[in-house]
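Quick notes on the structure that follows.
As you look at this complex, bear in mind that one protein chain is not there, while each of the others sits in place.
For clarity, chains are labelled A and B in written order, and residue numbers in each chain start from 1.
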Amino acid sequence: MLTDLFTPSVLRSLDLAGIFVFAISGALLAVRKNFDVFGIAVLAEVTALGGGLIRDLIIGAVPPAAFTDFGYFVTPLIAASLVFFLHPEVERINGAVGVFDAAGLGLFCVAGTTKAYEYGLSLTASVTLGVATAAGGGVLRDVLANEVPSLLRWDREIYAVPALVGSSVVALLVHFDALSGGTSALAALLAFALRLCAMRFGWRAPRAWNRRSTAREETEGA
Amino acid sequence: MLTDLFTPSVLRSLDLAGIFVFAISGALLAVRKNFDVFGIAVLAEVTALGGGLIRDLIIGAVPPAAFTDFGYFVTPLIAASLVFFLHPEVERINGAVGVFDAAGLGLFCVAGTTKAYEYGLSLTASVTLGVATAAGGGVLRDVLANEVPSLLRWDREIYAVPALVGSSVVALLVHFDALSGGTSALAALLAFALRLCAMRFGWRAPRAWNRRSTAREETEGA
Partner (left out) sequence: MLTDLFTPSVLRSLDLAGIFVFAISGALLAVRKNFDVFGIAVLAEVTALGGGLIRDLIIGAVPPAAFTDFGYFVTPLIAASLVFFLHPEVERINGAVGVFDAAGLGLFCVAGTTKAYEYGLSLTASVTLGVATAAGGGVLRDVLANEVPSLLRWDREIYAVPALVGSSVVALLVHFDALSGGTSALAALLAFALRLCAMRFGWRAPRAWNRRSTAREETEGA
């Protein structure tokens, strides 16, 4: 049923676009961390494909799409090459990278939720895996770069919430039998727009209550 | 055979209790690291479900229980909410949290060993996976929080040994065909008691020989 709505070629083009922009963010962090050219390629691959890889291992879709589709494998290498040769230019358009990353977030949370549901998981689990698909690559990227995942940090704009909203809308669409190519695109657009607003207006999620007073020492100690 | 001894409802209640206390420990670390509310929820989920997730991926039980049982998913969220609103009170009973974590350790090493054996693994592999179930969530928690896993550190009380003892007792019980609900509970109690003693009396495992003289510089350099 669902496979009718998303023709493989449309899904794949969207996936490749998301993979490309996530790979850019991984490669840029690798350049900032002073990694060599292979470190840049590895971090681009892991950032771009890590979220989908985690999802595929959990739903039992082995070998994962990352290893069966040559385009999935080669796209991060193209992004890594671009960053390797042109990174000052790419850095200069860092705002643009943020926009692309937000687009990838929207695409991946919708694609991840849909794929998990197609593999028979419950709607709750599908929403969780949609968020994991969108955010997992970035978490792996930060772990490999030996940094605290920006997903978890209080001083970064919200990332999980837009993915959660996008995935939940897909779940609602499935529940009311209203999932189509068009409504999926709307869900992805909603997540995209929320993430853009979060970046533009500095939306942050609250920390635990009563933390304000002790936050300063924490930051100093970090 | 084994499934007769553990009625699903008993096993599940024990699992949920273990999940809850592990989630508390993850949420508390997230508060200490100054993560936002979603970081607290993510670290609670990963700490509580990570060990079982690793076990299920390795034994081929996909989708893992963490994604098929709604109670498994929602319990860490309840723990995260409690810590979010009441963390000063939870911190104050930090000793109690240590006791609950020890209980989770006992429950998870027994449940992990039993499940791995039911999936056809050897007794040695089942013991290893029992320890991984009990300790894996905490390792993932520390990796995500960008800290050296306390499981590995010399200056923390032993954690792997109680799990190893509990899992090994289960393996012996299976070998002598004496595994029952009662004997399993005794194995879990033994691991629980060992961990409590380790915390109470500061039991630590030795470092490599001849390290004492050079340990000071290592600590300073860290």
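Worth pointing out:
The rule is simple: a residue touches a chain if its C-beta (ideal position, glycine included) is under 8 Å from a C-beta of that chain, and two chains touch if they have at least 3 such contacts.
Here the structure is a predicted model, which is why all the values come from computation and not from measurement.
From the set A:A23, A:A48 or A:V83, the residue in touch with the chain omitted from the display is A:V83, counting the whole complex.
Residue in contact with the omitted chain (choice from A:L14, A:V31, A:I59 or A:V139): A:V31. Touch with the hidden chain on the side of subunit A covers residues 30-40, 42-43, 53, 57, 62-64, 67-68, 70, 73, 83-85, 87-88, 143-146. Against the chain not displayed here, subunit B makes contact via residues 57-60, 119-122, 124-125, 128-129, 139, 143, 146-149, 151-154, 158, 160-161, 204-211, 215, 218-219, 222.
We take it that only the chains that are shown with their structure count from here on.
Centre-to-centre spacing of subunit A and subunit B amounts to 29 Å, using the average Cα coordinate of each chain.
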